[in-house]
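Heads up, one of the protein chains got dropped from this complex, but the rest are sitting where they should.
Labels run A and B following the written order; every chain starts at residue 1.
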Amino acid sequence: MKINISKIIIFSFTIFLLSVFWLGLKINHNYDTKSLVGSKISKFYVTEINNENQYISEEDLKKNKYTLINFFASWCSPCRAEHRYLMSLSNQNKEIKIIGINFKDKKINANNFLKDLGNPYNFVGEDTDGKISISFGIYGIPESILVNNELTVIKKIIGPIDQVQFNDILKSIQ
Amino acid sequence: MLSNIGIALVYLVLIFSFLIIYISSVDLKTSSQFIEKNIYKLSLFQITFTVLSFFTLIIGFVNSDFSLINVYENSHTAKPLFYKIAGTWGNHEGSLLLWVNILVIFSYLFLIFNHTHNKKFRLYTLIFQNILILGFLFFLLLNSNPFNSIYPIPLEGLGLNPILQDPALAIHPPLLYVGFVGCSIYFSAAMASLLSGYAGKLFAQSIKTWVKISWCFQTLGIIVGSIWAYYELGWGGFWFWDPVENASLLPWFAITALMHSLIVLEKRNTLYSWVIILCLSTFILSVTGTFLVRSGILNSVHTFASDPTRGIYILSFLSLMIFSALIIFFIKNKKETYNFNLKSRETFILANNWFMVFFLVTVLIGMLYPIFLDVLTNVKISVGPPFFNIVIIPLVVPFMFLMAIGPKFGWVKSQNKIFYKILFLILGAIIINLLIFYFFGKYSFLSNLIFIAAIFLILYSLLDLKKIFNNKKKFELPRIISHLSFGLLVFFIGINHQFSLEEDFNLKVGEIKKTNNYEINFKDMKVKENKNYKAIIGNFKLTDLKNDLAQYLNPEIRIYSNPETLTYEAAIRTKITSDLYLTMSNVSRSDYYNIKFQKKPFMIWIWISALMIALGGFMQLILKKNED
Partner (left out) sequence: MKKKLFFLIIYFLFLGPLSSSDNKTELSEIYKNLRCLVCQGQSIADSNSDFAATVKLVVQDQFNEGKTKDEIYKFLISKYGEWIVYQPTFSKSNLLLWTLPYFIFIMGGVFIFLIIRKSKNNKAN
């Protein structure tokens, strides 16, 4: 076999192709939005669940050192599971404020949910039709976003908060 | 019990493959003109044991023998018999055994039907084919054994995904596999041709039939898959540019190119290297497609339980195949001199190949680019229908023009008397297009071009068809039918795309929705218990406001028990001019139902034209003898 440039190019290209396949096997193919950590959250406006005249916006978050925005619903069972971590977070740490946004839920059910399990939230917002969740880049319930006072997203927790996630949150706000 | 029999049979096939390779390599060195009788005998044993092993698996499925993990995971006693059998190839392990069967069957048939060809060439083909068989057998035994047993024996199986319990999807995989794995034989033949020097015209003749067979099956397989997607997935579309669909297109483009350039090799004894490249890449692309689909590296609607170790195996096998093909090709390939005239049929066939390669490359890049970007830069993007439509559709226009006039040119060089005919037909096509445009609706510039090109191709082929009936050149018929049908297919897809009606709304039982042309009344709902599922059947009264014609449509939501799954069955009313398509699905936490109503003009004609393309291929297989 005479070796010339085109043959070398074809061989190296094939090797490149196959090694990308090989590397491709090792990466995780399930998409999540974690790549958006580090971006800033945009303007928003959420009204209080029991009082339409009360609201919260991105300006209010600048006052808190850290804010955890948690989307929850009474009909979602993983939300129940993660609730105790939210409770202990609000009891243990005063530097973090927690905002709960009630997703596609009935008011009575949401209020009962908080009555039964306790209310860890400094503010409970309402998102009846789910539109607010889109402006936060939420695609499943529960989902939580940790932001600092510059409105930068430090952490995204997709799915329920568990012990590991809980420790991670504590670590990131130290 | 069955497990042991199955495994024993697979090992026997393995042993016979080794024996065939060994005896064939010995026989290569003898001076005799004929292949040794023993090789035929061994091949016959090999094929018998392979087929038996597959039957063993089928028996396992029919008897619901849950001592086999494979049966346990993919079957259930409550399943209808037909789906029990179809379950055999509806899963990864079983389909792999089917692959091995097809490899062996093609190997045997190639051996006995090509007895007029050179001995060395046939032996080398047999050796390479058996190396492929060994590769798949090792994969099967080491990683994906359908005969693995389970203990204690479960009383009941897990069941087959209900979306797969469908007649179209039961026959779709075998068709596609015959198409894909059938390519293996001319992969082997191409390697053999390079090594034995049995090239040119004779080589073309030896693989011609096999190329056509696999083309027919692939085409048919793709169409059946698409029909299935149309009525089973319940979205009203029939082609989604989904990775799995794309994976099936890759070898199809290559094989279509091959089928055309093979004619040049046969008639003019040129383009040998290019034909070899296509032979090799068709099967390589089939395996690449399998790798992409089954390793879980791509994200697709069609769920294959994916497993990375599987991926590693197929990838190593693929790499071996590619490198050995490259090395043998580079060592053995000789430089050819070409002699093409611009106005000759071979030039047009080259142009066909040119476009086919473009389509292939586009689909390949669209599939692989997200993987590359993810691996190299960690950015995840989606490449979906808009990309393929934007890149590919503009070039379908010139492609159809070439497709119409190409076959009119003679070999080597021809005089052109057809210039005025072309001009006349283009004018005709433009006028027809303007009439459609004027009377039925407005569409974009590009759509205008597509319609003009499609109509031109249709008119041109119809004229050809008329000519055939006058001068009885029957061997041209299959080609004309396939080309005509391609024109029709594009035309009807275009019409369907432009004039589809689509409504999406939520309704409660008893409510009425009025659209521009239809009134949809959600009258009532009932629940029906079936053998393996529970169905919620909606009753919709659909009134056409133009002529006050009422009809009832009954979409279903099915709740399958084994395994627990929801499926949505569309209610489809097919007519000559259009399909009415209605699906309902539950909206979570409310008593509303989401209704999708579509009117899709000329849907049935899309299927007819697509099937006619395949029919052209089958006709060529049958008519071939009369031509000689």
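Heads up, the rule we're going with is that a contact is a pair of C-beta atoms (placed from the backbone, for glycine too) under 8 Å apart; a residue touches a chain by one contact, two chains touch by 3 or more.
Here the structure is a predicted model, which is why all the values come from computation and not from measurement.
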* Structure fact -> Of B:K380, B:K408 or B:K541, the residue that touches the missing chain is B:K380
* With the full complex in mind, choose from A:Y66, A:Y85, A:F113 or A:F136 the residue touching the hidden chain. => A:F136
* Structure fact -> For subunit A, residues touching the missing partner are 31, 33, 35-36, 39, 42, 104, 129-131, 133-137, 139-140
* In subunit B, positions touching the absent partner -> 233, 235, 237, 240, 242-243, 299-303, 337-342, 347, 350-351, 354, 357-358, 361-362, 365-366, 369, 373, 377, 379-387, 390-391, 395, 430, 434, 437-438, 442-445, 447-448, 502, 504, 568, 585-588, 594
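What we mean here is this: only the chains that are shown with their structure count from here on.
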* **subunit B to subunit A touching residues, read off their complex** => 291, 295-299, 308, 311-312, 315, 318-319, 322-323, 326-327, 330-331, 368, 371-372, 374-376, 378-380, 589
* Asked: Can you list the residues on subunit A that touch subunit B in the complex?
  -> 1, 7, 10-11, 14, 18, 20-27, 29, 31, 35, 75, 104
